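This is the structure, below, for whatever I ask next.
Every protein chain of the complex appears in place save one, which is left out.
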Amino acid sequence: MAPRKRTHGTFEQTAAPLLFLTPNLLIFLIFIILPAVLGLRMSLYDWSILSGTGFVGFKNFQKLLSDAMFWKTLANTFVYVIFVVPLLVVFALGLALLLSKEGKGMGLFRAFYYLPTMLSLIIVGIAWRWILGFDLGIFNYILKLLGQKPVSWLTNGAMANASLIMVTIWTRVGYFMMMFIGGLQAIPSTYYEAAEIDGATKWIVLRRITLPLLRPMILVVVVLSTIEAFKSYELIYVMTQGGPGSSTKFLVQYIYQVAFEEDRLGYGAAMSVVLLAVIGLFTTVQFIAQKNEYTNE
Amino acid sequence: MNKALRYGLLALFSCVFLFPIFWVIISSLKPQSELFTYPLTILPRNPTIANYITAFASGDFITYFKNSVFVAVVATLITITINVMAGYALSKFYFKGRDFIFYMMIGTLMIPLQAIMVPIFLLLKNLGLLNSLWGVIIPPAATPTGVFLARQYIQTIPDSFIEAARIDGAKEFLIFRKIIVPLAKPIIATIAIFSFMWRWNDFLWPFIVISAKRKMTLQLALANFVGQYQINWANLLAMTVVTMIPMIVVFIVLQKYFVTGLTAGGVKA
Partner (left out) sequence: MRRRSMTALILLVVLAATVPSSLWAQQKTTLSVVWFNDANESDVFMKTMADYQTSHPNVVLDMQVIPFKDYENKLKLMIAGGNPPDVVRITNNQVAMFVDQLEPLTGKTFDTLAKNYYSSSLALARDEAGRLVAMPTEATANGMIVNKTLFANAGIDVAKLSQTWTWDQWVEAMKKVLKANPKAKYGITVDFSPHRFSTFMFEAGGRFLTNDGKAMNFNTPENLDALNFFKMLHDDGLAPASVWMGSENPQELFSAGLVACHVGGSWLINAYNATIKDFEWAAVRMPKRKINSSVPGGKFVGTFKTSAHKKEALDLIAAFSDKSHNEQYCKDTFNLSARSDAAITYSARNADFAVFAADLAATPAYTAEDWKSPDLNKIYSYIREQVVEGLLGKQTMAQTAINIQTKGNTYFGK
């Protein structure tokens, strides 16, 4: 067969990427982008499943400004994110540093810490709700056996938030630990060998070699965990239903309540738009911060 | 750190860490009446597998299991195919709008599914995908995370491999099949593990699409044990333990690819 005349710019080459991309992009456009655009449109309407719709422009957004519960749930969500993300990164990284080297039983330990990730959030929520129960929960029972006073894990506003943060970390640390292990194992051992020759302490190695090289992965983990935390609903709702009162009520739960229970889908959609903007803002800031740090190297 | 000390700490921490799972498993072996006695018992007084028998005997369990397996396996096969293709397109080719498409995909991770439940339901109904397992398989198959991971990894495959093949006159799809895919095995395994896990544990998509009993997945069935006034603990615990097992098997089987898969794409994010 005669050799090709060109290796660039052939029709096949221009068409190939589009063909490779199309199946994924198509499903994506139809099942995610399209509903998202429809959802966006809904935010400009008064939309009730049971009694019809009507165009209201930006009125929903105006209502948001004076909706005390909206601000409260947004604040609750913020606090949750601000605690969960750094703690997740620290714990996941810590575990990864302990478990990144190959060795006897390392695979087993990694599996142990990854195990909670494999459970569905509903199961995790139901199980932990039971474990942290004030009267019938095993934690307080063990505390009692040790002669301690029972803790109001889920019956005190602040404690409930702390419990949720703890359970979230328990559930997700294995997932991000695996990502960090991947990042750590990709660092060529020559760096470490050179440092050892130079007599660097473990702490300096960590600060000067490991962490900087791990920065891109840290960004990935921070971004993904931030997005996840902002969207939290299933785990929280199953564990506390937003209680006591509304101290653990987060934004997605409020959106759900407004959209379905109060039958105001347009208003719920408007809140979703704001949530999306908030998450987008956080993420962009994180990307920019990472970029700036990189250029300072 | 002293090796023995390190192992010791890890082992201790693991025990504490895994206690809740241990608690769920051990409780599934208690008869319902023993679950809520006071004082609590840690180890079962009268260990029994009655809960498992009830859960299986209902007959429907086999149906739910089959549905979950079908969804998880088929969705994973579709996902790894289209995600890797998309990742390849977005990393090794240059065309207008390439980066925009990539960031748009990542951006949609930020949309909570609950917010677009109603439009999705209407869409699926119009496409006739309601109460069909395909409605649970196809829409979530285009996972942005999968595309992200694939793109990162494929970026590290040297361009020279591809160029050489082109000079030799190979067709694009052949290049993909014979060069990219074999080299991308680790990330394919990684995406496979993640995809299986996401689909196996998924509650929201099956909830939106399915209500017919014969199409329910295990997660939907588990949610049904939480009734209006009470939780059917006996069935719930037994079924939970059984539901965990395939996940663990998949993880163990694909584990060795898992770490290598994340390695290559990791640093150069």
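A and B label the chains in the order they appear, each numbered from 1.
By our rule, a contact is a pair of C-beta atoms (placed from the backbone, for glycine too) under 8 Å apart; a residue touches a chain by one contact, two chains touch by 3 or more.
This one's a predicted model, so the numbers in the text were calculated from it and none came from an experiment.
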Just name the one of B:Phe22, B:Phe36, B:Tyr103 or B:Phe173 that touches the chain not displayed here. B:Phe36
Where the complex has a chain not shown, which of A:Trp170, A:Phe260 or A:Phe287 is the residue touching it? A:Phe260
Which of B:Val69, B:Met104 or B:Leu130 sits in contact with the chain that's absent? B:Leu130
Subunit A residues touching the chain left out here are 49-51, 129, 133-136, 152, 154-155, 157, 160, 239-246, 256-257, 260-263
Please identify, in ascending order, the residues of subunit B that touch the omitted chain? 32-33, 36-38, 117-118, 121-122, 124-125, 130, 207-208, 211-213, 216, 220, 223-224, 226-232
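Here, only the chains that are shown with their structure count from here on.
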Determine the centre-to-centre distance between subunit A and subunit B, using the mean Cα coordinates as centres, and give it in whole Å. 16
Of all residues in subunit A, those that touch subunit B in their complex: 1, 3-4, 7, 12-14, 16-18, 20-21, 23-25, 27-28, 30-36, 38-39, 42, 49, 98-99, 105, 107, 109-123, 126-128, 131, 135-136, 138, 141, 170, 178-179, 181-183, 185-187, 213-214, 216-217, 219-220, 224, 227, 230-231, 233-234, 252, 255-256, 259, 265, 268-269, 272, 275-276, 279-280, 283
Where on subunit B is subunit A touching in the complex? 6-7, 10, 14, 17-18, 20-21, 23-24, 36, 38-40, 42, 81-83, 85-86, 88-90, 93, 95, 98, 101, 104-105, 107-112, 114-116, 118-120, 122-123, 138-142, 144-145, 147, 163, 166-167, 169, 171-173, 176, 197, 201-204, 219, 222-223, 226, 231, 236, 240, 243-244, 247-248, 251-252, 255-256, 258-269
